[in-house]
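Removed: one protein chain of the complex. Kept in place: all other protein chains.
This part shows subunit A:
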């Protein structure tokens, strides 16, 4: 790996470790391997959002040409958000694509992602299904996002209604994650979800 990239990552790693945010436990970063090409980030769900109380883990891959090209980042923790794929965790964010600037750092990336959780852009969606729900049935969206935060990111709220519906599908032999994804997509309509799964 290019010398400049390693040097930059090392410095940025330190920057994150020394930052105020880490003291407040809102962002975190750790190494995955010794070559500094892959890191693991973690952001806390921002307050007053459906993601509050959750911890979201990110995969960060540093390209050879870093910092002249952006790092490749995706969510490992599953999340229900218009700009993040509910299946792959791929992120749609300008600074990770065309608007990347060489002077940006891992800290700015993590903080930007946190900001994205607080302010979704449903008109520029990564996940069309989620974006549709966000715009059309916002209350259901908030419920679903909270439920996912609870199920995958250790969020504090429990949703017995959702859980029982998932359990019904599990009893039919459906995988828990598939059941949750389909129910979320079908606005928690059990009949439609069943139809979708078994037709």
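The rule is simple: a residue touches a chain if its C-beta (ideal position, glycine included) is under 8 Å from a C-beta of that chain, and two chains touch if they have at least 3 such contacts; residues count from 1.
As a convention for this text, contacts and distances are computed from a predicted model.
J.: Look at the options "RBR-type E3 ubiquitin transferase", "Nucleoporin Nup43", "glycogenin glucosyltransferase" or "DNA 3'-5' helicase" and return the one that UniProt uses as the protein name of the missing chain.
T.: The record names the chain that does not appear here as "RBR-type E3 ubiquitin transferase".
J.: Can you tell me which of A:4, A:128, A:172 or A:196 touches the chain that was removed from the display?
T.: The missing chain is touched by A:4.
J.: Just one of A:17, A:31, A:87 or A:102 touches the chain that is missing; which is it?
T.: Of these options, the touching residue for the absent chain is A:102.
J.: For subunit A, which residues reach the chain that was dropped from this view?
T.: Within subunit A, the residues touching the omitted chain are 4, 7-8, 10-11, 65, 67-69, 101-104, 108.
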